[in-house]
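Missing here is one protein chain; the remaining ones are kept as they sit in the complex.
For chain A:
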């Protein structure tokens, strides 16, 4: 079991409220991703759940029991750190076995659990090596192995893929998702990378300045962002925000259109624009344009587009994909 509930969890450093008060429900077996820009409090929130930071106020319930004042080890959670945090003086075997030894497990049980974790993570051939003799990906697997063997109520991941190169990051992302499908244990994953959030999560929690901006399934956040911040943070490239006459036409302060929801034409359309930079990726083309009277916009077109600098184009937003926002940045319903 691994249902986690946060009730008015607050964290202050002196007079500074880093987390002003968060309420959150995480169901057993769910893969939840905390996402937000640097300094938004996502790692602090994870550390509060882990017990590595003390809460200033509020409750942290794991399977109904308040653990806010319990030591980290008593909470039955495992954590994977960004820096891997492996014990450099121990072999891979001893790194994975350390938690079990601390729990006073017998040698046979430890051996059986370590071997089975090593098998799952393809580490069997490396058990006698020290972390220094492993690659980044292997080290991260050892860190995950160390988390798995303790059979925790939930896994906590603190930006675990940030130190890996792009190709390895994609591989590890798939491995962690696969692991979640296999273990079906609750996982809380912190990242600033919205692609990781969208691809891995059952539920995304978007944070800004210690506050929860929106909680929902990835596609819910993409299709129905609660406010401008979420709308701009989820989706890549970023949503275009346009004010002025165009917004007034939709009875709102500002409208948001995702780059992929703009049709491109060289003959006619709603918005006239000039291409500044064209990025040709093969499968798609990113156009960074200057829209007449509206300022810079980004367009994501499918396939190869034979466009370049100074080319005049016309853009037409998909009407049912237009997001409307009021003066406070809150989302309004469909027009």
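Criterion: a residue touches a chain if its C-beta (ideal position, glycine included) is under 8 Å from a C-beta of that chain, and two chains touch if they have at least 3 such contacts; residues count from 1.
Operating definition for what follows: contacts and distances are computed from a predicted model.
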Chain not present in the shown complex, as UniProt names it (candidates "Assimilatory nitrate reductase catalytic subunit", "HEAT repeat protein", "Mannitol ABC transporter permease" or "NADH-quinone oxidoreductase subunit H"): "Mannitol ABC transporter permease"
Candidate in contact with the missing chain, chosen from A:1, A:103, A:219 or A:248: A:103
Contacting the left-out chain in the complete assembly, out of A:72, A:136, A:269 or A:329: A:72
Sole residue of A:52, A:183 or A:272 that reaches the chain not shown, by the stated touch rule: A:52
Where the missing chain touches chain A, by residue: 50-52, 71-73, 77-79, 81-83, 85-89, 98-99, 102-103, 146, 150
